[in-house]
Structure formats: structure tokens, C-alpha cells
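A single protein chain has been omitted from the complex, and every remaining protein chain is retained in its original position.
Let's turn to subunit A:
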Amino acid sequence: MTLTVEHATLPVLGRLPAHSSRTEQIAHIAEAAKQIRIQDLKLVHYAGAGHIGGDYSAIDILATLYGAVLDISPATVDDPERDRFILSKGHVAGALYTTLAAFGFLPVEELATFLKPLSALNGHPNRTKVAGVEANTGPLGHGLPIAVGHALSAKLDVSMRRTYVLVGDGELQEGSNWEAMMAASQYQLDRLTVIVDRNRLQQGATTKETNDLDPLPEKAAAFGFAVVEVNGHDHGELLDVLSAVPFRPGKPTFVIAHTHKGHPISFMSNNVAWHHRVPDDAEFAQALKELS
């Protein structure tokens, strides 16, 4: 099986016109999420590698951010005043590339190079090679400190630009996140939003069995964050929360997005086996059917 340009068929959705209604925005995000999932499934199936479980738990969040929240477009990808999105869980690079392509940051045909020799589309994102990538993540626990640094730069500039960072829940076992959260609180970075992809699964087991994060809301609140919990697959809830930050002046926001790895595919959802398993032909056909 080889990934070819015939498998890169994602329609470019772009941005909605300004002042679109909430209903229009939600429909737009839903369509983007659906198309991104279909394309991402093809990438993983034909490339024979990837992290589809984590991709699928994060795609609704990515589609909401790029579809209706972030003040960034292909034309402003180098604008100093753009909003920043940092993907800390860098292993879901496939979902990020597909999202960037859906919104016009990356040529759709380029997706066909995913993981191939000398491709810009490495298994983890590289800011020096892909427009729209803000940091070379992959090792866990790096995105949140970088986001704090960016939010500090915006504060020094007296700028209204916002910083969003998506972290995995298992990733929060890395101590560097908590160092960064203390600093975010100390510096009152209320234009910083941490989104946790709370799928409750890590590589080989549940977070609870491994090194339990709960009570996560209380922990984040104790570190000085305004904490909000949402259904991480509900586009309306995500849109309302992510576009409404900050919730408390002077406090950074901690959004716990409850998700399922592999959502919404029946045989993948909430199944730890799908951390980086690759769907075979039958599974591919079944997943495609469920998404269409």
C-alpha cells in the first residue's frame, strides 16, 4: 500500500465570511472535522503509520480552532499579531497537517508526501518546514512552556493576540507542564488557553491505571487557572468556550475537553489498541463508511 496524490482529496474549506452566525460556524466546523477525519484516515491507511486514535480525539478541537476561533489565515501566517496555536501532543502531526490543508495553509497534494523520505511532513511537526507550525514538538511536555513564553511576549507587547496550546492528558504527567502553569499564573497570562485532550488513554493503558491525573480540575484550579470542562467532540460547546476566553480576568484558562481516542469510529473509539495501530483494508472501508 502506498500513499499517492490520488489519496489527497481533501476539499479546501477555508474561513467563513466574518459575522457568520453561530449555526453557520458550527456547520462549517462539523464539515471540516468530517473531511479532516476522512483525509487523515487515508493518510494513516496508505502511509501505513500514524497515530489515528489521538488524531481522532483531537480533530474536533483542531477544526474548531482553525475554522472559527484563531485569528490566523494563510495570508497572515507570518504576521507578528496572529494568534498562536501550539500543538504540544506533536505525535498527532497527521491531524495537524490535514487541518492546515483543509484551511489552505498547506497544499492538499503535499499530504501525499506524509512520512515519505525527505517530506516536510515528518512524524512530528517542524516549524522550519511547514507554514502554520509554531514549534517543533514531539517530546512531551514542551508545548505548554513555549505557549507561556509566547503569551508573555504578547503581554510585553501589550497585544491582544491569544495563545492556545493543545496538550494530551497523559502528557500532563511531565513535570514541565506544571512548572509552566505556575509561571502562567504568576504572570497572570489571561490570554493563554490550555486545552487538554482528555481521552483518558495513553500509549498502553488508561491514565488512571498509569499515573492518575485526577482530580484534574482541582489541580488546574489550584495552579491558578480558570477551569472549564467541555465535551471535546461537541463543536458548539468548543466554539462557545474557546472563543469566550478569558473567563476570569488575570487568570489563564484551562479547558478540559472530554474526548475519546478514535472517536467516532465504532471499533476504535475509547480503545487503547488504536494509539498507533494502522487500519487494514476491511477496517479502512468500515471507518470510511461510518464517517460518510
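Brief remarks on what is shown
Everything that follows uses one rule, which is that a residue touches a chain if its C-beta (ideal position, glycine included) is under 8 Å from a C-beta of that chain, and two chains touch if they have at least 3 such contacts; residues count from 1.
FYI, contacts and distances are computed from a predicted model.
Matching "Transketolase subunit B", "Sarcosine oxidase subunit delta", "Phosphoribosylformylglycinamidine synthase subunit PurS" or "Carbon-monoxide dehydrogenase large subunit" against the UniProt entry of the left-out chain gives the name "Transketolase subunit B". Across the entire complex, the residue among A:40, A:60, A:134 or A:190 in touch with the chain not shown is A:134.
Considering A:130, A:180, A:216 or A:256, the position touching the chain not shown turns out to be A:180 (whole complex). The residue from A:75, A:118 or A:156 that touches the chain not shown here is A:156. Seen across the whole complex, the unshown chain contacts subunit A at 80, 84, 86, 126-128, 134-139, 141-142, 144-154, 156-157, 163, 175-176, 179-180, 182-183, 186-187.
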